[in-house]
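In this view, the complex is presented without one of its protein chains, the others remaining in place.
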Amino acid sequence: MQAPPAQKQWSVANQMSPQLIEVKSLSKDYSRLKVLQSVSFSLKENETLGLFGISGSGKTTIGRSLMLLEKPDSGEILFRGKDLLKMNKKEISLVRPKLQMIFQHPETSLNPKMKVQDSIAEPLIIHKNLSREEIHSEMKRLMRLVGLRPEHLERYPHQLSGGEIQRAILARIISLEPKFIVADEPTSMLDASVQAQILRLMMKLQNDTEVTYLFISHDLDVLRAVCDRIAYIEAGSIKSIEMNEEKRSWAEQVRDSE
Amino acid sequence: MVKIMKSANYFGWHPGPFPQINWAPYHKILTNRTVTVCLMILGVMVMLSFLAPLITPYDPNAIDLKSSLQSPSVDHPLGTDHLGRDVLSRLLYGAKTSFLISLSVVVFALSLGIILGGAAGYFGGLADEILSRVIDIFLSFPGIIFALALIGALGSSVLNLIIALGLVHWASYARLMRGQVLSVKNNDYVSSARVIGASDRRILIKHILPNALAPVIVLATLDMGHVILSAAALSFLGLGIPPSVPEWGSMLNAGKEFMRTAPYLTIFPGLALTITVVLFSLLGDGFREILDPESEVMGLGAA
Amino acid sequence: MALLEVSHLDVGFNTQLGSVQAVNDVSFQIKKGETLGLIGESGSGKSVIGMSLLRLLPMNACVKGEAFFEGKDLLTMKEKDLQKIRGERISFIPQNPTASLNPLLKNGLQVSEVFERKGHSKENSWKSALKVMERLMIRDPGLSAKKYPHQLSGGMRQRLVAGIALSLQPELVIADEPTKGLDSLTRGKTIEFFKHLEGDEDRAMLLITHDLDLAYEICDRLAVLYAGEIVEMGPAGELMDLPSHPYTRGLIKSLPKNGLIPLEGRSPSLLELPGGCYFGERCCHHKKECSCKHPQLKNSGAWQTRCHLN
Partner (left out) sequence: MFHYLLKRLAFMGLTILAVSGLTFFLMNIIPGGTAELILKHTVLELEEIPTSEQIAEISSQYNLHDPLYIQFGRWLADALHGDLGSSYILKKPVTYLLLLRLPATIYLALASMTIAIALGVPLGVICAVKENKFTDYLLRIVTLVGVSMPGFWLALLLILLFSVTLKLVPVAGYGGIKYLILPAIALSMHTMAVTLRMVRTGMLEVMNQPYIAFATSKGLPPRYIIIKHALKNALLPTLTVLGLSLGYMLGGAVVIETIFAWPGVGSLLVDAITARDIPLVQGCVLTIVGIFVTINLFVDLIYTYVDPRIRYG
């Protein structure tokens, strides 16, 4: 694994299109340890930004902060120009559905005491006033979308494989029509063949719904395959962000081979 | 459910170096059967104790000095005590006392522990800090000493006994519940629920409680036995239940004076106590196997 | 002559759900100085094979077949005799070094006890242990030896575990998933370390891994496992460049750098394996024959494939 070349410094000034997410000098200390040091970056609509770093570099903290699961000490997180950290409860509940997350460990991502169908229906019950039949047909649509079979609905999480759980999680969050998804190492616990399934599915969903991804990983191969830009993070600060030329050439290559 | 989880984990996406499978394949079925059998026996015992007035020909408190200290016979299958009271009748009535006291204490301690421990674990902050200290204090001295002092102060009555033992036991539930909530809270599915916009109430009821309760219920089952023992110990010292109420501990206390002439007065109530507690222990172990195979909860009550 | 000759190895586990067949009729040989890679995804039985050879599996495992090491069967010999072979002739590098080091014993002791067992004095053993640690590029061996495992970095723990396994210079090393769960930096270093080990001519190695890069870098031959059986075995370079079994092909193509082309479906349940080819359902060249007849391993020179199509 070579060290990432640090040619291009971070800059968004020349980018014209509106930013969906802007993170400005996010910092967080955890008992004298600086987890994040003035982290700034931004994401356009329908873009995938990769976040590369080794374990303990603070990449998960960034993802969790964007989801308001952790509170940074200082900085701003602008979603369409509004600071998430300054919103009141009501405003947050309005933007919540638009910001979603996929987690690293499939075995703890779904409530083990809930059937898969209850987990998938949960966001519908919370946010949409649907009848029982409507929920059912919506669930069927979602299952088809992520490639799960109807018999999976009746099962409990421990009866599914890791890949199937990640599909179920995608079904669960896609129903909210999110604008932005943080994917925190969504495939690092999966086998290579299943990893390809899930990454393909995520890319297909992005095509269909124009969702924006922040893709966190320690696997540069994966990031090169799926990201438009890759940010390199080390010891809590971003060293560089660069365009990922490989994705396009890679995509062409795949098209040729198919 | 959890049974399948163990092996499914191994052959699913997360194979460890050691398959997490039970070594004895029949072990679990056996304990499940144990649970069934224990529940059945306990059920019969509860029924007998509540139907005691219909079954027993004697009033448990009817003093008949003419027939005092009789050995077991057809009239009195387990003999009579020094006041001529029928031991079998007193044992059956005593069972009711024990069950009711134990159930009240456990329900009282369990509710207090779940609510306080759950809230402390979930919300954290200053309230948690204070409550944790209080729990630590309650757990850092022998409970029975506290119960003794309480009853000494309030006087002996069934209600005071329940209050005293309840206050002794609640802290262990609170601590267990707090720890459970803290560990469950860190799971990704709780974060996930928060991200999809679930309310605190929903997260607590739907996601945290169902996953946190198993060991607490196991502890409660084991404690049923412990509380019976504690209550009996206090009564044995003459500090628990007033002598007019038939109870196993006080029966033992009265019986020990006549150990030489009427050893059955010592043997039968103790046997009843031991059997009941064994049943609750087995039941608790069985529940643990089914609900929460990973952890070993040591319920250390006072006796 | 082969150093290790495994033939018709079957491993099953008795569980509450029934018997789980983790390894099915696996046969392979390892020559002196050769590195054989066992590659496969979760549940393919690769780790079980490694542990079964040294009889490290839990009690509910049921192992059948033969594993001859220099003419003696490892699976049936007396426990006492096997104990003499373990560590000294055949050693084991476990996956998850953190869990494989005893948390309450000092690092040095966990190395030196190997020498002590061989009858060396306490002092000499300790000295040998320090030498081993020095060779492993562990910083300040004297000090590290007196520390406890949790005080070492992840990379150092990994090397220490490997070093313990290599300390008596065994003829055969079984390495179980050395790169599992490591981040890219540590993984890179581990691959370097194993490359360095492989330079040693005399030592044979059985490398068990899901990491195709690692296997490609250091193995002479590869065996691909699927649902507990070998589906393809051949020289490492050729097998990776020109795989012939549809599963191997699919697996290699699904890597991010090879196009991220998914292999649809999931491996069959080991509780009830399908009739016919185990890979049949997921295979894009599926034929009628595939679902009724179970394919046998077919030889073609140094290459073996289990497929009806070839």
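Letters A, B and C mark the chains in the order given here, with residues in each chain numbered from 1 onward.
Quick note on the criterion: contacts are C-beta pairs under 8 Å (C-beta built on N, C-alpha and C of every residue); 3 or more make two chains touch, one makes a residue touch a chain.
Since the structure is predicted, the reported quantities are computational estimates derived from the model, not experimental observations.
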Touch partners, limited to displayed chains, of the chain removed from view: B, C
Given C:Phe28, C:Phe92 or C:Trp126, the one touching the chain that is not displayed: C:Phe92
Which residue of B:Leu88, B:Ile101 or B:Leu252 touches the chain not shown here: B:Leu252
Touch list for chain C against the chain that is not drawn: 51, 54, 56, 58, 83-88, 91-92, 94, 96, 99-105, 113-114, 117, 148, 150-151, 161, 164-165
Interface with the undisplayed chain - residues on chain B: 17-18, 23-24, 27, 133, 136-137, 140-146, 148-154, 225, 229, 232-233, 236-239, 249, 252, 256, 259-260, 263, 266-267, 269-270, 273-274, 277-278, 280-282, 296, 298, 300, 302-303
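Keep this in mind: only the chains that are shown with their structure count from here on.
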Identity of the chain that, by mean CA position, is farthest from chain C: B
Cα-centroid distance, chain A relative to chain C, in whole angstrom: 34
Chain A residues counted as touching two or more neighbouring chains: 161, 163, 191, 194
Sequence positions of chain C contacting 2 or more other chains: 42
Touching residues (chain side chain B, partner chain A) in the complex: 1, 4-5, 8-9, 12-14, 187-189, 191-199, 202, 206-207, 210-211
Parts of chain C lying in touch with chain A, wherever the complex brings them together: 41-42, 183-188, 210, 212, 250-251, 254-257, 259-264, 266
Residues of chain A touching chain C in the complex: 1, 54-55, 161, 163-164, 191-197, 199-200, 218-222, 224-226, 250, 253-254, 257-258
